[in-house]
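Pasting a structure here, questions to come.
Only one protein chain is missing; all other protein chains are in place.
On to chain A.
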Amino acid sequence: MGAEHLPASEFDIEELEQSLVTSDPAAAPPLVQLMAPDGSVREDAKYGQYAAHLDGDALRAMYRDMALVRRFDQEATALQRQGQLLLWPPLLGQEAAQIGSGSALKPQDYVFPTYREHGVALTRGLELSKVLRLFRGVSNGGWDPRESNFHLYTLVLAAQSLHAVGYAMGVQRDGDDAVTVAYFGDGASSEGDVHESMVFAASNQSPVVFFCQNNHWAISVPTEVQSRIPLSNRASGYGFPGIRVDGNDVVAVHAVTRWALERARSGKGPVLIEAFTYRMSAHTTADDPTKYREAVEEEKWRERDPLLRLERYLRSTNTAGQDFFDQVTVEADKLAASTRADVLAMEAPDFEDHFANVYGDPHPLVQEELEWHRQYQAGFAEDNAGRAEGEAR
């Protein structure tokens, strides 16, 4: 590793000028859209080429993934309502933002998600029911992040954006070609860690894509409370490009993410993508959106449903027929059934297991408390044995 990897003070002025063309910083930036809500195709001189490789198979696969994760999400919501999960944060409405971006990644890329990236998890090959271990209350993790290059869910929001930058700094030092993606939302965009992560990523020109799903609501607070300007405009303040993409257009999201990944991979530094989407359901199953937003707003967004849009395209262009959609429904129901079976079979491991990885090296206090716990439990066993004996007499 040589001096060329060191933080560079220069930045791409032409690209910066591009984003500065709008004289009013509060003005809405152009929205990248490659497929209109009615399923018709839109031309885009810059980003269209990044979707050109998407043939019928690829588009059907994207539809399938969106349908699968939607069905999974629906089943998880039902499982929570039936008392089988503690809590569930639904992704309903954000399928295109997640499948579109996740499908653009390469295996060596690394994702640092929040707690709602179930769709991205699917694209990383993670067995979806593992995500539910956290929400079943049997684990504070749930999967091996190194198997799928998909970090554990981060619940203290925005902390993960710094981890993505640090990982990318490691990638730079290794001379590798991986890119990291930091997922966060419009709410977390106000956190200091997002600001600091953008400062560090820009300073180091690190291969990071900041993927902000602006789903319009941070629990009950609308995006306007978080920011007076479009979130994507913030990128120019850090010295890297920001793009606003129609987050319900899976093709556009895929194209824009692919562009950003390639750019980062080639050493040009970070990009902020704001996927303009909508959280169709509650923040979590503990939330009640009727307290803070109008049904008419949800109706407006229902018209922009990401699955419906791609279905319209697939049908109108004869890329997929009824057989395909029937087959996807069968597969989705199968996933829902296996998810339910997995969840019902999930049991908490022995409490002793909880002591196992607090430290990597042996630790006297943890060991002492574990031994106390064993002794204490053994006392109950004797007690129970005595009682059973008494009852037998």
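By our rule, a contact is a pair of C-beta atoms (placed from the backbone, for glycine too) under 8 Å apart; a residue touches a chain by one contact, two chains touch by 3 or more; residues count from 1.
Basically, contacts and distances are computed from a predicted model.
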For the chain that is missing from this picture, which UniProt protein name fits: "Glutamine ABC transporter permease", "Phosphoribosylformylglycinamidine synthase subunit PurQ", "Multisubunit sodium/proton antiporter MrpC subunit" or "Alpha-ketoacid dehydrogenase subunit beta"? "Alpha-ketoacid dehydrogenase subunit beta"
From A:P29, A:P90, A:G166 or A:P306, residue that would touch the chain that is not displayed: A:G166
Can you tell me which of A:V32, A:M62, A:A97 or A:L152 touches the chain that was removed from the display? A:L152
Contacting the left-out chain: of A:L344, A:V358 or A:A385, that is A:V358
Considering the complete complex, of A:F200, A:F276 or A:Y313, the missing chain is touched by A:F200
Please output the residues of chain A touching the missing chain, sorted low to high. 1, 3, 5-7, 140-141, 144-146, 151-152, 154, 156, 159, 161-174, 180, 192-193, 196-197, 199-200, 203, 356-361, 363-366
